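Entry: subunit A
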Amino acid sequence: MSLKLNYQLMKASEVNATLDRMASEILEANNGRPVVLIGIQRRGVPMARRMALRMAKKTQREPQIGTLDINLYRDDLTRVASQPVVQKTEVPPNIDDRDIVLVDDVLYTGRTVRAALDALCDFGRMRTIQLAVFIDRGHRELPIEANFIGKKITTKDSEVVEVKLTEIDGEDAIYVMEKI
Partner candidate 1 sequence: MLKRKDLLGTQDLSRDEILEILDTAESFQEVSTRPIKKVPTLRGKTIINLFFEASTRTRTSFEIAGKRLSADVVNISASTSSLSKGETLIDTARTLDAMAADCVVIRHSAAGAPHTLSRLTKASIINGGDGAHEHPTQALLDAYIIRQRKGRLNDLKIAVIGDIAHSRVARSNVHLLTKFGTQVWLCSAPTLMPPGIEKIVCDHGEFLHVTHAMDEAVAQADVIMMLRVQFERMNESFFPSIREYFRYYGLTRERAEYAKSDVIIMHPGPINRGVEIATDVADGPYSVILDQVSAGVAVRMAVLFLLLGG
Partner candidate 2 sequence: MDLVVRNGRLVDPARKIDTVANIVIRGGKIQSIGVGAGSALPSNIPVFDATGLIVAPGFFDIHVHLREPGTEEAETIATGGSAAVAGGFTAVAAMPNTKPPNDNPSITYYIISEARRSSPARVFPIGAITKEQKGETLAEIGEMFEAGIVGISDDGKPVMDAQLFRRALEYARMFDMPVIQHCEDLHLSKDGVMHEGIYSTRLGLKGIPGAAEETMVSRDLILAEITGSKYHVAHLSTRRSLENLRKAKSRDLRVTAEVTPHHFALTDSAVADYDTNAKMNPPLRSADDVAAIVEGISDGTIDAIASDHAPHHINLKMLEFDRAPFGITGMETAVGLALTKLQLSITRLIELFSINPQKIMKVAPWGLFEGSDADLTVLDLNRTWTFDVNQSRSRSRNSPFHGWPMKGKAVGTIVGGKLVFQDRA
């Protein structure tokens, strides 16, 4: 499968402004209670890190962060063509009764979030689990919705939303691609 560019959804300045707004929304919604940001591998990880820095600036208190690899919880392992590379999972100890914000780049079918919820539950019983996503592109297959959304867009099934982050991709941008 190859992709062609349909259009650019965000450029660098918009990416950062959006992350900034989401960080504020999370702080506001949690009303001063400290949260734990858990980024889903891979682009949720730098996202969570950046939001944590922004939140630290605002509150002088850096939230705890963690990373989660959901590949071990996927429901389609036997179906994917190439086996995913398992990345590190690092969840802070004692997250029982804490407020967790799961961070991911794109919310699509909801299956990744389902896997992440299963994974998190193996680490204890959290007070709340909230979801922050950069792009909600619709087409849900499970009853899952995000608490914090960078941008909600309408997409075709044949489209692919690519979030680029400097830490991984060398640039900040979001593109909507088309499968050809």
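Throughout what follows, a contact is a pair of C-beta atoms (placed from the backbone, for glycine too) under 8 Å apart; a residue touches a chain by one contact, two chains touch by 3 or more; residues count from 1.
Behind the choice of candidates: all candidates are chains of the complex that A comes from, given by their letters.
Just so it is clear, the model here is predicted, and its values are computed rather than measured.
> Mark the candidate that touches any copy of subunit A in this complex, from 1 or 2.
Candidate 1 is the one in contact with subunit A.
> Could you please specify the touching residues of subunit A with respect to candidate 1 in the complex?
69, 71-73, 77-78, 80, 82-91, 118-119, 122-124
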